[in-house]
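All protein chains but one are shown at their positions in the complex.
Here is chain A:
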Amino acid sequence: MVGPTASLTPLSRADGSASYQCPSTGSNILGSVNAPIELPGRRDALKPEDATVEVFVKPGTAPGGVGERYVEGIIKNMLGKLILGREKGYARRGVVITLAIVGGESVARGDSYLTLLPALLHTSLLALLSASVPLSMTYSATVLAVDASGEITREPSVKEAAAAVSLHVFAFSSNGHLLLNESEGPFDFETWEKVHQRALAICHGTVARSSDGDVAMAEDVDGQPLEGALREAMEEKIQQDYSWKIDAA
């Protein structure tokens, strides 16, 4: 299994940005984050001590529609809980995340948007990290399709997803807790449990927790766990930026 490719800070004018390509679904997302910024008008009346998170998803070729609004809502809800909006300088200001779908098979009207959701989530995480927005934790996400015979496909393409009986998106925090669970189509508890186990293995590897709480990341059929791949991308960028300091030490 080939891991995703990510690059950080490809855009020079945004506060933080990331591009992310998922090899199996073929989706290619470019994300930018601007934070903290002054929002026009007063949108802070409800939560004066917190930052406002706004998410925009732009399809590459078509004007945005219902599907985009739907995933925007999911991403916004999840990130709103992770972003520490009460940190210094963030209260009553905005964190604006813009995600552009620049490549891959486009989702036709009425198709499920869940296939794109993990890539959108990963892009927004990397862009938030590159903008140094305070977060309580990191996460990784994956999408799984279950077909009529009960077989699980990891990160299905649009065609595979259309043929599947049910689709499941899971996001796990860096501690291994379930953060997001979106499902579509008919399924039973037993299937969900199976899919959940598989998703956890994809994001965190076959978990081998040692006594001191360290999580050993093992490689298996799913290749490198996603959590590790994202961490590596970020660490590489910091290594590069601070090579003058790291080399001197």
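By our rule, a contact is a pair of C-beta atoms (placed from the backbone, for glycine too) under 8 Å apart; a residue touches a chain by one contact, two chains touch by 3 or more; residues count from 1.
Here is the rule we use: contacts and distances are computed from a predicted model.
Missing chain, UniProt protein name: "K Homology domain-containing protein", from among "K Homology domain-containing protein", "Exonuclease", "non-specific serine/threonine protein kinase" or "Ribosomal RNA-processing protein 40".
Residue A:Asn175 is the one among A:Thr5, A:Asn77 or A:Asn175 that touches the chain not shown. The missing chain, though absent from the display, is touched by one residue of A:Pro23, A:Gly65 or A:Gly89; that residue is A:Gly89.
By the touch criterion stated above, the residues of chain A touching the omitted chain are 8-9, 12, 15-16, 36, 38-39, 44, 84, 87, 89, 91-93, 129-138, 173-175, 231, 234-235, 237-249.
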